[in-house]
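Showing just some of the chains, left in place.
Labels A, B and C are assigned to the chains in the order they are written; within every chain, residues are numbered from 1.
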Amino acid sequence: MPENTFQRPSGRAPDQLRNISLEPGFTRHAEGSVLIRAGDTHVLCNASVLEKVPPFLKGKGQGWVTAEYGMLPRSTHTRSDREAAKGKQSGRTQEIQRLIGRSLRAVFDLSLLGERTLHIDCDVLQADGGTRCASITGAWLASAIAVQRLMREGILQQDPIIGSVAAVSTGLVDGRAVLDLDYQEDSSCDADMNIVMTGEGGFVEVQGTAEGRAFDRQALDSLMDLARQGIASLTRLQLEALGKASGR
Amino acid sequence: MPENTFQRPSGRAPDQLRNISLEPGFTRHAEGSVLIRAGDTHVLCNASVLEKVPPFLKGKGQGWVTAEYGMLPRSTHTRSDREAAKGKQSGRTQEIQRLIGRSLRAVFDLSLLGERTLHIDCDVLQADGGTRCASITGAWLASAIAVQRLMREGILQQDPIIGSVAAVSTGLVDGRAVLDLDYQEDSSCDADMNIVMTGEGGFVEVQGTAEGRAFDRQALDSLMDLARQGIASLTRLQLEALGKASGR
Amino acid sequence: MPENTFQRPSGRAPDQLRNISLEPGFTRHAEGSVLIRAGDTHVLCNASVLEKVPPFLKGKGQGWVTAEYGMLPRSTHTRSDREAAKGKQSGRTQEIQRLIGRSLRAVFDLSLLGERTLHIDCDVLQADGGTRCASITGAWLASAIAVQRLMREGILQQDPIIGSVAAVSTGLVDGRAVLDLDYQEDSSCDADMNIVMTGEGGFVEVQGTAEGRAFDRQALDSLMDLARQGIASLTRLQLEALGKASGR
């Protein structure tokens, strides 16, 4: 496809993120609450501080960070069944919440958290592709806000967060690498990749899937390059929002 | 207690509702979407039109209206377990969603709906008491917006909605009848009552519970009087919001 | 409808209860066992004394009263699926057992019960309408018999029961208020109300539902009046049966 005729459905440039907004304090009870909007994908990330740890950590003097994920039944184009009514979480839901938890733990020094759990709930209010990436990016901010509060209140003396983490998708659409796919692109791409990176540019998770046919090393490399760029922008937005939330 | 020393925690008068706001179009996929805020209680009500009916209605030429209810885990002061993760809905959840469904059906002529289901999801984003009442009030508006759309699109010729319905709580706090309890009042009241009424003032559901000790007929009567007053205000707000949503 | 042509299917007067029988000792293992028959509705109420309390009460020096409810699969006109086989209790079942528990706790001073639980099982052997009301009326008697036994055995020094409680349904059939609906009336009424009252005439629970169309305040008042009358009779029968059971 000639370069100059390539057109994303949204009109975005191949390396352009959707409009991202990070709104701290969307709800009032959680120790850290953030509504992240990536275009039409809206995820509410609530970080709760629980004064307990899972059984396998009891008495070990360290903390835990974990996440749960859910989609409101009509966050999607057509209504999905409510998982609570079906009586179980889908494989996809479990896969995503395990990914969010691992991604956050990669930037936590759990020994500095004390015997408590930071439990982040990521609930998708509206979905338009990329909900797992938005969840990770928002969850980190919600966690950081909750941790700041613990430090302000003197509950923690030392910051257990050793860096930032964010996530973005990239994909091959009509043979072309693009950043931050929306639902329409996600449904028709040849391959998509979710990449979780620290603010310093290290890989935390790389998950790529060929949807149509297998892709080659060069395609992989171009997807990686786009991701690094997107993560850099997201990191900037996270730190700005955290600064504002903490009155700096 | 002398009349003049009575003081609600919120400073409201005994017959004063919380600030109510009804925001249509909060999400974009649902045929009808409303965020209702009653003070710090925020419930997202999404009405979905499904082209199917439950098995017991198949082939009967009529429709169905039903509801599901959920609370986000950190909508509450302390985090509650996620029902999808526990693998079942609590008795309280089921009780509330059955109530919402019955309340809506009371103002629907199901034979005019055709063989389709109006499925309303009420999800509590933030809770401060009175979530089931807010759900009913918001769900009616979301349903009405969805029905207007069906009529506008020519899918329905005749309006299956035969009236409005709204709900409000009343309760006895320190022996005094008050309207629209928030969480703090709800936790300490002697009795509370959830009343569902049509816009024309007919009772649809009356659910009163003595929390501390049994209450007498006179108390019941004063709770009923307050409710009628509250429902009248809510009905006005519903109709205003519906007018705006439909561009009238 | 002219007064003189009104006819209940059972031939009862509008304010007439069904034949009520309370048979203590129907089974031998429970600390309190009562078979209540209200016409063709037969509910076995077994009160068990358990030397433990639920987790949220551990170490608080008080007791708990709770109830479970079930219907035998063929207690009904057509067979219903067995809840144990389906793997969950229906919303209706949970709603009813929560109601029974709340109703009993309204007449218990739990601090006088010690750290033990009074667990009442209400199992419907045969159903003909009004099973939740019969369950409450029978459950109170079973509880009272169990408590008498604890006092007789010196396990309790002071009676934790501070009054009696009973329940009855009322409803609007063809625009006319009637007491204690059987299945046939229940299936065709315009509104029905389950009212739980103490023996002294205080309201514990009021649950009214419009089945067809909303009802007005006057109808509500007449349903309340009938209920008070029915509860008075049920209270008399409960106390008589308790007297006999305790050999007084």
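Convention: a contact is a pair of C-beta atoms (placed from the backbone, for glycine too) under 8 Å apart; a residue touches a chain by one contact, two chains touch by 3 or more.
Note that the structure is predicted; figures quoted are calculated from it, not measured.
> What is the copy count for the full homomeric complex in this file, when 3 chains appear in place?
Taking the 3 displayed chains as part of the assembly, the whole thing totals 6 copies.
In the analysis below, only the chains that are shown with their structure count from here on.
> Could you work out which chain's C-alpha centre is the most distant one from the centre of chain A?
C
> Same or different: at the chain A/chain B interface, is the fraction of residue numbers used by both copies above or below half?
The interface of chain A with chain B is built from mostly shared positions.
> From the C-alpha centre of chain A to that of chain C, how far is it in Å?
That gives a centre separation of 51 Å.
> Distance between chain B and chain C based on Cα centroids, please, to the nearest Å.
Between these chains, centre-to-centre, one finds 28 Å.
> Find the geometric centre of each of chain A and chain B from their Cα atoms only, then give the gap between the two centres in Å, rounded to an integer.
Computed from C-alpha means, the inter-chain centre distance equals 33 Å.
> Would you mind listing the residues of chain B that make contact with two or more other chains?
Chain B, residues with two or more chain partners: 88.
> Within the complex, which stretch of chain A touches chain B?
27-30, 33, 40, 42, 44, 46, 48, 50, 68, 70, 72-79, 82-85, 87-89, 93, 119, 121, 123, 125-127
> Quick one: which bits of chain B touch chain C in the complex? Just the residue numbers, please.
Within the complex, chain B touches chain C at residues 88, 91-92, 94-95, 97-98, 102, 106, 191, 193, 197-198, 200-210, 213-217, 220, 224.
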